[in-house]
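To start, the structure under review is shown below, and the notes come after it.
Removed: one protein chain of the complex. Kept in place: all other protein chains.
Chains here go by letter, A and B, matching the order in which they are written, and residues are numbered from 1 within each.
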Amino acid sequence: MRLGEMAERLGCRLEGDGERDVLGVGALEDAGPTDVTFVTDARHLPRLHASRAGAVILPDSLPADRPVLRTGNPYLTLARALAMFHPSEACPAGIHPTAVVSSDACVDPTAWVGPLCVVAPRAAIGARTVLDAQVFVGAEVWIGCDCRVFPQVTLRERTRLGDRVIVHSGAVIGADGFGYARDGARCVKIPQVGRVVLEDDVEIGANAAIDRATLGATRIGRGTKIDNLVQISHNVQVGEDTVIAGQSGIAGSSQVGSRVTFAAQVGVVDHVRIGDNVVVGGQAGVTKEIPPGSIVLGSPAVPHLEFKRQLAATARLPQLRKALRTLEERLRALEARLER
Amino acid sequence: MRLGEMAERLGCRLEGDGERDVLGVGALEDAGPTDVTFVTDARHLPRLHASRAGAVILPDSLPADRPVLRTGNPYLTLARALAMFHPSEACPAGIHPTAVVSSDACVDPTAWVGPLCVVAPRAAIGARTVLDAQVFVGAEVWIGCDCRVFPQVTLRERTRLGDRVIVHSGAVIGADGFGYARDGARCVKIPQVGRVVLEDDVEIGANAAIDRATLGATRIGRGTKIDNLVQISHNVQVGEDTVIAGQSGIAGSSQVGSRVTFAAQVGVVDHVRIGDNVVVGGQAGVTKEIPPGSIVLGSPAVPHLEFKRQLAATARLPQLRKALRTLEERLRALEARLER
Partner (left out) sequence: MRLGEMAERLGCRLEGDGERDVLGVGALEDAGPTDVTFVTDARHLPRLHASRAGAVILPDSLPADRPVLRTGNPYLTLARALAMFHPSEACPAGIHPTAVVSSDACVDPTAWVGPLCVVAPRAAIGARTVLDAQVFVGAEVWIGCDCRVFPQVTLRERTRLGDRVIVHSGAVIGADGFGYARDGARCVKIPQVGRVVLEDDVEIGANAAIDRATLGATRIGRGTKIDNLVQISHNVQVGEDTVIAGQSGIAGSSQVGSRVTFAAQVGVVDHVRIGDNVVVGGQAGVTKEIPPGSIVLGSPAVPHLEFKRQLAATARLPQLRKALRTLEERLRALEARLER
C-alpha cells in the first residue's frame, strides 16, 4: 500500500511523500523503512529520531522528522492501521470432528466449533462465531454473532453473550456466586440459580471470573472491557463502555456505572453504587457510594485531592513532630522566664 | 406447592393465606404473584412494597405487607427454599466415550466422568461424584463421594478430596509450590513432592490455585469455603468452616484457624498464625500472628479500632498542621511582647 492511500483510508492528513510504499506497522525500535510507526507523547521523540521507520503516525502537537500521518487521535489511528495490515484470519465454518456437540444444540452453519470443544444441550451459537479449541459451552448458553471465544474458556449453563463478544482463554463465565447462609458455625450453600449476561461488544480477559447471579443476572453492559484475572461477583451490574483493569474485584450486588475507569487491583465492597464517569485509581478500595464523575484513590478510597493532601501530610509527619518539639521548647523557655 | 406446605417444610411461621400457590423464588424486582421473594434488611422494604411477589421471607424484625414466611435466619431459609425449587440435576452415571480413563483408575459405577476428561492411573473416584467436561484428574488422586468438579478443573497427582467437595471451573489444585533455593544469582527449583488435601464439604472457587506442599500436605479443613482467584501457597493449613473471599492470598506455611473470615483481596505473609474466629478486612495485609477473635484491618493489618483511629487522625492531619501554625503565631506574639 502507498502512504497516500493509507492516509486516505485512515482519514489522516498526509505530510510528505505519499508515493512511499508501506508494508506494515512497527514499534519505534523494530520498524524499518517500509513500516509506519507511531508516537503519542513528546517524551518518545528521541526514540523516533533514532527509528528507521519510513513514516510516523503523529498527533497534531508533535514535530515531524519524516513523512507523517497526522491525526487527532493517534491510538485510534493506530488501531485502524493495525487492523488494516492484520485482518482477522478467515473464519473457518463447521464443527471439528473431535468436538462433542449435543444433538440438541443449535450451531449456525457459518460458526466454527473447534477441536475438543464441548457444547451442551440447547446451547445456541450464532453466525460467524468462532469457538477455539477446548471451549466448554454449558446447557442453554446463547452466544450471538461474530463472537470469538479463545481456547479453554468455560461458559456455564444459561450464560448469554451478545454479538461481537470476545472471551479470552481461561476465563470462567457463570460459576456459582460465593453465597452461604450460616447454620451455627457451618456454611450452607445458597443455590446460585441466576445467570451471567455479557452484552454486545464486551471483552473479557484471560483467567477472569464472572459469577452467575443468585437470582436474576450478573450483567456486563455493552462495550465494557474487562482485563485479566478480574473477579465480578454475583449480581453485580456494570454499565456501558466501562474499562476494568487487571486483578480488580467487585463484590456482590454492587453497581458500576457507564464510562467508568478502574485502574488495576481495585477492590469494591458489596452493595455499593459507583456513578457514571468515575475514575478509580490503582489498588483503591471502594467502601461506599461514589458520585458520578469523581476521581478516587486510596484504601479506603477518598476523592483524589483529599488523598494527595493526606499523602503529603503523612510524608511531612516527621517534620510536624519536629516543629511540635521546637514549639514546646520555646514555650518552656517562656514559662521559665515568667517564673523568674 | 402451597405456601402453607412450604412454610412447614422450611420450618417457618406462616403469616397470611397458606392456600396460595408458589411456583418459585424470585428477586424483589423479578418475582411475580406466584413467587416468594425475600428481604433481609429494612432498607430494602421500599423495594418490597413495589414488588409483585406473592409472599416474602422476612426476619422477625421487619413489618410485612403480604403473606410472610417468618424466620430467624432469612439467608438459611432462602438457601433451603432455593434448594427446594432447584434440586440438583439427576446425576448421570458412567464414563463418557470421549473421556480418557486409565485402566488402572477406579471409578465408582455411580460416578460420572464427563466428555474429554482425563483420569490418570491409580486415581479413585467415589460414589455419585460428578466430573464435568474436560477435567484433569492426575495419578493417584482420590476423590470422595458426592463431589462436583466443574469443567476444566486440574487436580494434580496425589491430591485428596473428601466427600461433598465442590471445585469450580479453572481451579488448579496441587500445582507446585513456589520454592527455590539461590545458587549464586540463579534460582534452583526445590522439588515440591507433597500434596493437597481438601477435607469434606470444602468449596473452591473458579480459577483459584491451591499449591501442593513441599513435603507433607497443604490442607483445607472441613467446611471451609474459598472464593474465586484465591491463592493458597504450599504447606498452608486452613481450619474448619473458614471463609476466604475473592483474590485473597496466603503465603507459604501460614496457618489459619477455624471459623475465620477473610474479606476480599487480603494478603497473608508466610509462616504466620491466624487464630480461630478472626475477621480480616478487605485488602488487609497480615504480617504477623493474629490472636483468636481479633478483627484486623489495614496493610500492615492492625486491630480494627486502632486502624479507625489512625484513619481518622490521618484525615485530620491538615487541621493538625493548621492548629500547629496557629500555636506558633500565638507563641511568637507572646515572645515579641516579652521582648518589649
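Here are some notes:
Here is the rule we go by: a residue touches a chain if its C-beta (ideal position, glycine included) is under 8 Å from a C-beta of that chain, and two chains touch if they have at least 3 such contacts.
Small disclaimer: the values here were computed from a predicted structure and weren't measured.
Contact with the chain not shown here comes from a single listed residue; of A:T129, A:T214 or A:Q283, that residue is A:Q283. Residue B:Q231 is the one among B:T110, B:Q231 or B:T261 that touches the chain missing from this view.
Of the candidate positions A:L45, A:A93, A:A139 or A:A206, contact with the unshown chain belongs to A:A206. Only one of the listed residues, A:G194, A:G223 or A:P300, touches the absent chain: A:G223.
Subunit A meets the missing chain through residues 25-27, 29-30, 73, 75-80, 82-83, 86, 96, 98, 114-116, 132-134, 150-152, 166, 168-170, 201, 203, 205-207, 223, 225, 227-229, 240-241, 243, 245-247, 258-259, 263-265, 282-283, 299, 311, 314-315, 317-318, 320-321, 324, 327-328, 331, 334-335, 338.
Listed here are the subunit B residues that touch the chain not shown: 98, 100, 116, 118, 134, 136, 138, 152, 154, 156, 170, 172, 175-176, 178, 180-183, 185-191, 193, 207-209, 211, 214-216, 229, 231, 233, 247, 249, 251, 265, 267, 269, 283, 285, 287, 299-300, 306, 309-310, 313-314, 316-317, 320, 323-324, 327, 330-331, 334, 337-338.
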